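Structure first, then comments.
Here the complex is missing one protein chain, while the rest keep their positions.
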Amino acid sequence: MALTAADVARLGELARIRLTDDELAHLAPQLDVILESVASVAAVAAADVPPTSHALPLTNVFRADVVTPSLRAEDVLAAAPAVEDGRFRVPRILAEES
Amino acid sequence: MTADVLGYDEALAAFDPVLGLEVHVELNTASKMFCGCANAFGGEPNTQTCPVCLGLPGSLPVVNATAIESAIRIGLALNCQIADWCRFARKNYFYPDMTKDFQTSQYDEPIAFDGWVDLDVDGETFRIEIERAHMEEDAGKLVHVGGSTGRIGGAEYSLVDYNRAGTPLVEIVTRPITGTGAKAPQVAKAYVSFLRDLMLSLGVSDVRMEQGSLRCDANVSLMPRGATQFGLRTETKNVNSLRSVERALTYEIQRQAAVLSGGGKVHQETRHWHEDGGYTTPGRSKEQAEDYRYFPEPDLVPVAPSREWVEQLRGTLPELPAVRRARLQGEWGFTDLELQDAVNAGALDVIEATVAAGASAQAARKWWLTELARRANEAGVELGELAITPEQVAQVQALVDAGTVNDKLARQVIEGVLAGEGSPADVVAGRGLAVVSDDGALSAAVDAAIAANPDVAQRIREGKLQAAGALIGAVMKDLRGQADAARVRELVLARLA
Partner (left out) sequence: MSILRSTAADLAGSIAAGDVSAREVTQAHLDQIGAVDGAVKAFLHVDTDRALAAADAVDAKRAAGEKLGPLAGVPLAMKDIFTLKGAPTTCGSRILEGWVPPYNSTITDKLLDAGVVVLGKTNMDEFAMGSSTENSGYFTTHNPWDNTRIPGGSGGGSAAALAAFESPLAVGTDTGGSIRQPASVTGTVGVKPTYGATSRYGVVAMASSLDTPGPCARTVLDAALLHSVIAGWDPRDSTSINAPVPDVVGAARHGDVRGLKIGVVTEFGGEGYQPGVEQRFREALATLEGLGAEIVEVSCPHFEYALAAYYLIMPSEVSSNLARFDAMRYGLRVGDDGVNGVEDVMNLTRGAGFGSEAKRRIIIGTYALSSGYYDAYYGSAQKVRTLITRDFDAAFGTVDVLVSPTTPTTAFTIGERVDDPLAMYKADLCTIPSNLAGNCAISIPCGLSPDDGLPVGFQVMAPALADDRLYRVGAALERELTRRWGGGMLDQLADSDAGAYLNLSQAGGVR
């Protein structure tokens, strides 16, 4: 299936990346080529092959429920684009709360 | 803002509601889900944050062992299966209160699944099937600035405090609950109330609904009476008190019934509950729903609780509320109604302690659910917060049983204890409340009463025994109530026989 510029724009929305028309036109065929080349995985991925999400089979890695020092609030806020009242200031939220 | 609604009875005559409840419980671990920051409510903004819960580039999560134990214990208490292997997943969506723009949650591999609980609502038992109880992390807290309401709509900008980000949550999801009929809102309330009691008895959460440590999303759909195919449902978010669970569902049932009766269609959407106005408004529809692109969290390894570990945790479960109630009812011989009253009044603990201190179950029930319930209500406190201990209540009853005080005097003793006048014995002594049991004094008072009421005495002599009440009243008045009324009656009748 060929990805259209509209498909790419929708994916851009999902990924929160505003793409210019030029980018959309450029990206769609490139992504097509890439997706075509990676589609071969489906051919060998037989039903009886279990997926591997990690190279090493570790389980049950936990930490004890112990409080450790937090960062100082000024260090937390130092890199913020905008701060007010010790909080991160962010633009208004037009979409509703999830 | 309020939509058209149908009368509740009318709605239920035409439709059967189907419920679904998603309850988020904040665990009361010392530290957060994936980092060592304090898991505490109410700190100065952004003072309980670190690279991990701020999602700073490069930071990595490590699972809190106690949170896993709490989740397993909750699962066991809800009669769930515990997964022998499960993973965390990333739920990807963008929102300013999410430091990583994905929530670390569990998706198709929850730690607990396939459970159930039985609820008793007005003498009828409802089985609630639990689909899953899974672990996830909470987000930060937003404050909306500008606009009139402090709400999100109309705000000029928002402020974020990430102290809450990374708080461990267990989300408990029911299967569709059918067959509740008109009791649907009550069943939902009873279920949330049950979970609250359960979390307290497990000690895994403070379940302060007003602080958001127990939050409920309530789904409901309607189907025409007799139908088997579920209708489209709405999900009302953040219904955060027991009362509003009941109110919000009642409203939604009435609203949906009006839509359907009018030939319209219910939209599958989220809705917001407005506590003040008592109505819901639409949020995101299913068509706008996010594609969350779940995938196994690559920064964490699977959780594989051993059978031994699970059984060891099962051994730590306290007596669960329903089991305890059944046991107490058996021990105390309460009727269903008496037990329910005691439960509703939150009096089980104090009655149990009063019985343990030597009072009969009925006596304990009587004091706590009448005199003491009234005083607690007046003072606006819980029974357990009254300045009288169950031991003292048992002592009061012992004084009654010994004939030292009568019921009326006993109430004065209680008043004295609550006023800080010491133990019941101290109050009796201090206020001079013991009943007059000296027959000489009683006889004198009876003679005086007969002399003062010759007509009444004559009627009693003529066999009208019910007239004795007037003389007994006069005696009691004379002795300021400090007499045993039964003894006074004996003396009156003996004189006039």
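As written, the chain order gives the labels A and B, with residue 1 at the start of each chain.
In this section, a contact is a pair of C-beta atoms (placed from the backbone, for glycine too) under 8 Å apart; a residue touches a chain by one contact, two chains touch by 3 or more.
Here the structure is a predicted model, which is why all the values come from computation and not from measurement.
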Report summary line: Touch assignment to the omitted chain, from B:90, B:215 or B:325, lands on B:90
Query - Residues from chain B at the interface with the omitted partner, ascending - result: 51, 54-63, 90, 92, 94, 96, 99-102, 156-158, 160, 291, 293-295, 298-301
Report summary line: Missing-chain contacts on chain A, rising order, are 3, 8, 11-20, 23, 26-27, 30-31, 33-35, 37-42, 44-46, 49-56, 58, 61, 63, 71, 75-76, 78-82, 88, 90-95
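Everything that follows uses one rule, which is that only the chains that are shown with their structure count from here on.
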Query raised in the report: From the C-alpha centre of chain A to that of chain B, how far is it in Å?
Result: 40
Query raised in the report: For chain B, which residues count as touching chain A in their complex?
Result: 29-31, 35-38, 44-51, 54, 62-68, 85, 87, 93-96, 101, 142-146, 152, 155-162, 237, 270, 272, 283-284, 290-291, 293, 296, 298, 300-305
Requested in this report: Please name which positions on chain A make contact with chain B in the complex.
Outcome: 14, 16, 53-54, 58-71, 73, 76-77, 84-93, 95-98
